[in-house]
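Up next is chain A:
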Amino acid sequence: MLRKTLVSISILSLLIFFSSAPAIAAEAVKIGVVIEMTGAAASLGDYWTKGVKFATKEINDAGGILGRPVEYKIFDTQSKPPISVSAVKKALAWGPFALSGPIYSSSTLANMFLSQEAKTPQNVGSENWRISTKGSKYIWRCSTQQGFEVPKLLNFIMSEKKPKAMAMLHVNNDYGIGAMETTKKVLKEKWNTELVAVMATEQKQADYSAELTTVRRKNVDALFIYFLEEEAAIVYRQIRKMGLKLVVFGPNSSISEDSLRLGKAAAEGVYGMSGFEYNAPEPNCARISKWFKKQYKEWPDNEFMKGYNSIYLVKTGIEQTGGFDKVKYSQKMHDIFITPKMQKNICGGNLYYDDVGDLHLWDYLVQVKWDGTHAKPGIVAALPPLKGPDSNKKTIWYEK
Partner candidate 1 sequence: MLEVKNLISGYGKSEVIRGISLEVKEGQIVTIIGPNGAGKTTFFRTVFGFLPVRQGEILFENEDLTKYAPTVRVKKGIAMVPQGRNVFPFLTVLENLKLGAYTRTDPKEVQAGIDLAYSMFPVLKERKDQQAGTLSGGEQQMLVIARALMSRPKFLMLDEPSLGIAPFLIKEIFRTIKAINEEQKMTIFLVEQNAPVALRAAQWGYVMEGGQIHMSGSAQELLNDDRVKHAYLGKKD
Partner candidate 2 sequence: MADFIQLLIGGVSMGILYGVVAIGFVLLWQTSQTINFAQGEFVMVPMFLMVALHIVLKIPFWPAFILMLVGSAILGYLFERLMVRKLLPGGVLVIVIATLGLSGFLRYGIQIAWTPQTLFFPPLFSTEPIRLSGITFSPEDIWNIVFISVIIVVLHLCIKRTKLGMAMQAVAQGRETAELMGINVRHIIILVFVLNSVLAGTAALFAAPIFFVRYDIGIFLGVKAFVAAIIGGFNQIRGALVGGLTVGLAETFAAAYITTAYRDAFVMILLFIVLLIKPEGMVGIKEEAY
């Protein structure tokens, strides 16, 4: 009996020793994850952190970054800009090499000056165009920003669908207002036309009958919806309930897994665009999505890929500079063309980061298909980036 106990204790202590040994051996690359764990965007934050977690595990299993393990710590922004500022402060006080998140544009706009002051790279999931105009050399996007996303999307809708009357519904925050401003500008400058109706809606709004009644009254045949996931799904249901027949399109949130899971049949036919799709013909997205599906029994939202990439970006920067100098990192990571050859696990194919940290990559144009039980993103085309080495390539059509 005593022998047995002794043996088990020694095995246990050996296990503890070996499992914790690598962490003690080298100083970790610390990444502060400043993210929406609670509040309106908690669901997105959850996908993002799952991406962070998976990337970290993958990197550490493969020996870390230049031999050092990655360690992350989560700081909740509660989906509120003021809280995100204190979250970033707390994260910076922890002494990280880089920050990952947040997602909400309003939060990033509020806290990005902190990472700039601290000269600490911050990889955000926000898409508001203003972020790139603030002059920070320490902000990188994990997806296409509105200033490039909206023109690509409108280009497709205007030239392929030729709508007579287009209206826009947008959520009344920096994310939605930014998109509305870009849309007005692009329609005027490139297509010499205007939106027939623009309606700002509250976050968490549950009833859109007023907005959709206006849409019907103005004979709108193309409706641009710039919402977050749940609201998008709710509005799809109500469009269906009102029997409106029109082209509905939106950014990646409108065709992301969360919108489709909730919208179901009502989401059928909706157009959207995203750089990351689980069923896109891009091996890394497909690979990590399969892992996600196995782990969590559902397909991931694109925030998962963005969170995943936010960690691999840090790895790329450190490896490219060959050390842990944040200033050199910042110089190296601007005007950089990251290919799968350079960073084999990173998602999204060829990624070009310009001089303000905006990401340019191939975006997938998607139309939602309904198979009777699930709404799925059907890949229609791959649209080349507007800037960078791939910008002169042609649209690849998968179905037309």
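The set was built so that all candidates are chains of the complex that A comes from, given by their letters.
The definition used in the following text is that a contact is a pair of C-beta atoms (placed from the backbone, for glycine too) under 8 Å apart; a residue touches a chain by one contact, two chains touch by 3 or more; residues count from 1.
Every value quoted in this text rests on a predicted model; they were computed, and no experiment measured them.
Asks: Considering only this complex, which of 1 or 2 touches chain A?
Replies: Answer for chain A: candidate 2.
Asks: Going by the contact rule set out above, which residues of chain A touch candidate 2 in the complex?
Replies: 37-40, 42-43, 45-46, 172, 199-202, 204-207, 209-211, 213-214, 216-217, 229-230, 233-234, 237, 240-243, 258, 261-262, 264, 266
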